[in-house]
Structure formats: structure tokens, C-alpha cells
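I am attaching a structure below and will ask some questions about it afterwards.
Yeah, one chain of the complex is gone here, protein chain that is, but the others are all in their spots.
On to chain A.
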Amino acid sequence: MVEVEAAGLIAIGAGIAVGLTGLGAGIGEQSIGAAAIGAMAEDPKFFGKGLLMTVIPESIVIFGLVVALILLFVF
């Protein structure tokens, strides 16, 4: 019984790690994305830099995912 509870808690923890970081990345990306599209409207050459800046907060989710994977598969 204890085993099962622990597994459940780990799964919940993993879910929280991915879910919250996903929200965080989304909030971060929304304003960068809007600004990047604005810059691109001025000068399409900003596409490369804009895309780059926009995906930067995505690393947060990846960290969350790494934490989740470690929780699920290492512990």
C-alpha cells in the first residue's frame, strides 16, 4: 500500500513539474512572441532572431520535463 502511494505521489509530482513549467513558458513566450511579430512586421529580417528569442523560455518546460523524467524513472 505504501509503495502504491509513493508511486502516485511521484506521478503527481511529475505532472506538476511539467504542467507548471509549461504555464510559465507560455506566459513568458506570449509577450516575446508578440514583440517578435511586431519587429518582423517592421523588418522581416528579424525572423531568425525573433524565433530564437521566442523559444528561449521553452527551456523552462524542458527543465520541468527532465525533473519529471528523473522522478518517474530514477526514483
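What we mean here is this: contacts are C-beta pairs under 8 Å (C-beta built on N, C-alpha and C of every residue); 3 or more make two chains touch, one makes a residue touch a chain; residues count from 1.
Quick note on the criterion: contacts and distances are computed from a predicted model.
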Q: Given the choices "Carbohydrate ABC transporter permease", "Diadenylate cyclase", "3-isopropylmalate dehydratase large subunit" or "A-type ATP synthase subunit I", state the protein name listed in UniProt for the chain not shown.
A: "A-type ATP synthase subunit I"
Q | Sole contact to the chain not displayed, among A:12, A:27 or A:66 | A | A:66
(Q) Across the whole complex, list the residues on chain A that are touched by the chain not included here. (A) 47-49, 51-52, 55-56, 58-59, 62-63, 65-66, 69, 72-74
